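The full complex has more chains than appear here; those shown keep their coordinates.
Every chain is named by a letter (A and B) in the order it is written, and numbering of its residues begins at 1.
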Amino acid sequence: MKLIPNFPTEPGSLLAFGAHPDDIEFGCGGVIARETRAGRPAHFIICSRGEAASNGTSRQRTLEAATDAKVLVATLEWLELDGDARLEIKTAHILKLAAIIRRRRPEIVLAPSCVENQHPDHSRLGRMVRDAARLARYGGIKELRKQKSHGIAHLLFYAVTPDAEPRDISPVLMDVSAPEVVAAWTAAMEAHASQLRTRNYVELQLMRARYLGQRAGVSHAMALFPNDPPVLDSLAALGRGARQF
Amino acid sequence: MKLIPNFPTEPGSLLAFGAHPDDIEFGCGGVIARETRAGRPAHFIICSRGEAASNGTSRQRTLEAATDAKVLVATLEWLELDGDARLEIKTAHILKLAAIIRRRRPEIVLAPSCVENQHPDHSRLGRMVRDAARLARYGGIKELRKQKSHGIAHLLFYAVTPDAEPRDISPVLMDVSAPEVVAAWTAAMEAHASQLRTRNYVELQLMRARYLGQRAGVSHAMALFPNDPPVLDSLAALGRGARQF
């Protein structure tokens, strides 16, 4: 028995879902940058072109997302559901999301949190991804039969804005302080130039990361919210707690 | 940047606090067994002789605790506070607990949960250990000046009984399924023979571990409740989630 937890030598892949072209970057871009730099493959599913936003055309936003994914060393795929600011909870959507999970076979899934008091697309997508991660495991769903069932290791929620942080799940704080991680994340956010005309969202997110970093005792941190309790085989896996004050 | 989180090559020590001679074993004995088998040093502080229990003399219970600590490969130390079923929250106690933390310099501290609807000694000890872990870091407390200040990495709560599981902290589930771990833990609990005359607490705890194990997808698991959010430098540290159903 070893003190150091068992880790796969080959990292499983990461699959991140976003309702809009910039949600993943603003909500968990630093974590993605950190993981891809460590060799974990990442793939993004974006579920609208952001066409309801006050600024930016669909075409612009599509290009911005492509640039941003490149910066974060991730591949990118568009999934058309109901359109921006129109997402509804439908079985047909959940089956599409589940089919993607089966196809990509990720170890880790990232999705926006289910907190209702935020942009409605965010919480609806989060809830549908949670359901899809279940359906991806069930054997008898006929639309999904072409691909082998798949059980993910973790569904982790991110919060695009502070209000979207769940109050009923204890967070884990991810250290994203490495300068090259902060730089990549910043560049990824800045790729969404159309969204930065009226408010400085990049500065907001960096400040939020520094604020959480101060709680965590590092320069920058991001909070993720595990949908299910982690199962660990060693206390060493827990790192250290955010006990700075 | 590596995918595998950074772990210390030399494991830090573990310090477990119990209000009664059998609390640590019944509440988190499987975790202790797992960690000591992996080479992590463990030390127990027991804060009463269990003299208020319906069965067992102080002398018997002292011997039982010694046997049990040996089985779990831990060292054992008695701390006299107010006596069994008499514990009160006092600064003098907190300072004593903080002095022990400074002397032992543990990486990880285990304490009973702070949930009030359980044996009153449990929640009071849990709250005082939480305070003591703070005071151990402060530089200006004169009773503590003899030892260098010390910041622990994690305070984790255990629940002696199901009712003591906190509702406002998300648990982590520790896999304690290895047969030698289950065997050691069982032997440690059975060392407390005086407590097993009227009710089969060993079977209760094993059933609880199997029940949690079924949630976790392993044969036996125990829940721990981190006082502070873990700060992690890789998603790999999260293991996999308890998503069996």
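Simple rule for what comes next: contacts are C-beta pairs under 8 Å (C-beta built on N, C-alpha and C of every residue); 3 or more make two chains touch, one makes a residue touch a chain.
Here the structure is a predicted model, which is why all the values come from computation and not from measurement.
S.K.: Please give the number of copies in the complete assembly; 2 of them are in place here.
M.R.: Full complex, one repeated sequence, 6 copies overall.
Rule of thumb we're sticking to: only the chains that are shown with their structure count from here on.
S.K.: To bring chain A onto chain B by a C-alpha fit, how many degrees must it turn, rounded to the nearest 5?
M.R.: 180
S.K.: What is the distance, in whole Å, between the centres of chain A and chain B, each centre taken as the mean of its C-alpha atoms?
M.R.: 34
S.K.: Spell out the part of chain A that touches chain B in their complex, as residue ranges.
M.R.: Touch residues, chain A against chain B: 1-5, 7-8, 11, 14, 31, 34-35, 37-40, 108, 133-134, 151-156, 169-175, 178, 180-181, 215-218, 221, 223, 226-243.
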